[in-house]
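Complex shown without one protein chain; remaining protein chains in place.
Labels run A and B following the written order; every chain starts at residue 1.
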Amino acid sequence: MSSPAAIALDHVTKVYDKPVVSDISLEVPEGSFVTVLGPSGSGKSTILQIIGGFLQPTAGRILFAGTDMTALPPNKRPCNTIFQDLGLFPHMTVAENVAYGLKVRGVDPATRRKCTAEMLAIVALEGYERRPIHQLSGGQRQRVALARALVLDPAVLLLDEPLTGLDERLRQQLRGEISRLHRRLGATILAVTHNQDEALSLSDRIIVLRAGRIEQIGTPREIFERPANAFVARFVGFDAILKPECVDSGIADWHARVAGRDIRCEPPVSRDPANGYVLVLRPERIRIAHPKERSDLGPLTVISTAYKGRDVEVESRLVDGQALKFLISADSGVAVPASGSSIEIVWEPIKPLLLPDALVEP
Amino acid sequence: MAYSIGNGSPPAVFSQLTRRQLVQNGVLGAGALAVGSLGGLRAARALDDINFWATGTLDIGDDGWRTIANDSGVKVDFTDNGNDPGPVVAKLVAGNAIDIYDVGGLQGGSEKELARRGLIAPWDISQIPHYASVWQWAKDIPYLTHDGKVYGIPTVINADSMIAVRDKVGSVDSYGVIFDPKLKGKTAMEDAWINSVTFTAIYLKNSENAKIAEPGNLTADELGLVMEFLIKHKRDRQFRTFWNGWEQGLQLLASQEVWVMTGWEPILYAARKRGIDCYYAVPREGYEGWANNTVLLKSAVVRGRTKAAHQMVNALLAGFYGCKLGQLRGYVIPTDNSVAYATAHPNAFDPAAVRELTERVKQKFAGKVYWQNTRPDNFQLYETWWQKLRNA
């Protein structure tokens, strides 16, 4: 590696009653946008607080640009956090909020004013300098928080669930905003979120976290297309999951047997997993076979159907008792099967992925 | 509690004017006065029911009043008047008290004023057979009569002096010790001009030959003389503090903050119970005597309750009431009927105790006594001077 990462976690562990973060090592390269993705309770906020200096790790080190800063308090670290509820100063105006960090650092008033004005222009809040915080909309508050952190030109910007709690329109608008700021300022950003869309659309790199452990690190495409295991797969939308009776390695394709049917699969990346394999598919890639068509799996009994707007979700059961949910496009013209009817399904030319079964809590 | 009756029972002593009470008495009470008469509320009473409006310590409780009713046929409904002469007189003059109550029990001093205003009526002595048994010197208290008629019947009578801690000040017989520089910071008086000014005047008149005619009713010049004397000693830090209320006075003695102070007799008894060797001095300058007297409110006459009122007052002097008050608060009624009653009812009261109590008071009044006066002619000037003393 040419230059050290902006942030590196070196075997970081945090234990309360039990470990919430276990032996995590990760790197955020200079100028990159890295997202820690995980469900609530996975330890992602703890990681952010450890990096920010608000929590001390039980073991391990935090390095900023190669320098160990594990023992430094928050105000001595070259990073800034946008907290989930922002933490704007209610007794200050917009400009005072943005200039706060500069003032604390002893920057002279003229420079302070200049930097503040520039940053407010970047987040499109010119003219709002003297507004009190309680007169701002939710989106404007988010932008004040961004400006307040970015004006300090931090080595790393930490985002804690940046888009949580906003309505959909605002979420999309801000997503664009963050992405634009990242590109324009070249800032290094580490975000934590439980939202896969957010992670996929913003990040250069995603770290999937589960119960304090890293499940996979990869680019959004890698995570999205080649999830490392069933947990990650489900997290990025592979919701149709089947447990095979047996799996055979073939020459080109692998073969798995499900409910007596032979299914061609993509060759797995990892071999001989401890808990065996599962087959995963995206539910929107499955369709009901025409009567004369050769099906990939069947017969299945339709348990129920639910209208979901663009799609209809079909809940079905295989003869071996395994449940399978999939989606059929509502405007595809395909008739919605009646509950209790027997169907066959097709997913060719796509082939299911064979992934290590990791759905059981470790 | 600035006035020395009502000193018997600790609960009453704790009822100093709090701010809340101040608002009630001063502001809302004044409002009620202004709104005017709310009389006639109890108009449906029987003619032999008497509303008795008096100092709280004169109450003998439901059982006691039931005995009075059985003996005299008069049903007494007791109401505490708060004892403070200012508000009491104001409620009689400008308020509706006159419309509600029939007989008042007031700390002596304001009878003349009330008589002059026609708010109280003279008693018909012939209708109070037991009046004959009242000790003569008690009948002679100057403010009980007006224009030759009897307006006040003394109900409770006592004489106050000072309490001294024996092992600290030895045997003393002059109020002079209160002002003795050798006892600087070890003496106290009551935070009430009604008593403290009178005691000081008694001392100056008798031991320093000050020209003072009547210690209980000072002229402006006499008052100035007395107050300058007090102010000088206050500035010299002669007094540890001025006490307010019975418990506070007691605590001053118990904690030996104060070795000698003017004070009520019940404080002395309580201090002795706490094992403090103290005594009530017999001052050569004389005691401060006080009486709480019953007055006949004019409105009772108008309402036809004259007869019942006389019967009630007669009952108060008959003996039972004296025994009961002696038992409850150590008070004495100025008649030998109490002793007679106790002798006749030894199961209810201890005759020896009643006799001892009575004799002790009689003995005090055998010497020199100056009467406490809740309504000196210059009473507003007293307050002005007291304010100067506070700020000296």
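The rule is short, and it goes like this: contacts are C-beta pairs under 8 Å (C-beta built on N, C-alpha and C of every residue); 3 or more make two chains touch, one makes a residue touch a chain.
Quick note on the criterion: contacts and distances are computed from a predicted model.
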Point to revise | Protein name, per the UniProt record, of whichever chain is missing from view ("Aspartyl/glutamyl-tRNA(Asn/Gln) amidotransferase subunit B", "HmuY protein", "Glucose-1-phosphate adenylyltransferase" or "Spermidine/putrescine ABC transporter permease") | key: "Spermidine/putrescine ABC transporter permease"
Revision key, fill the gap. Among the options B:65, B:280 or B:379, the absent chain makes contact with B:379
Exercise for review: For the chain that's not shown, point to the residue among A:39, A:87 or A:109 touching it.
Suggested key: A:87
Revision key, fill the gap. Among the options A:62, A:119 or A:149, the absent chain makes contact with A:149
Review point. Can you list where chain A touches the absent chain?
Key: 52-54, 73-75, 80-81, 83-91, 100-101, 104-105, 145, 148-149, 152
Check your understanding: Which chain B residues would touch the chain omitted from the figure, given the whole complex?
Key -> 2, 14, 16-19, 22, 25-28, 30-31, 33-34, 84-87, 89-90, 93-94, 117, 185, 188-189, 191, 234, 239-242, 244, 247-248, 251, 255-257, 379-380, 382-392
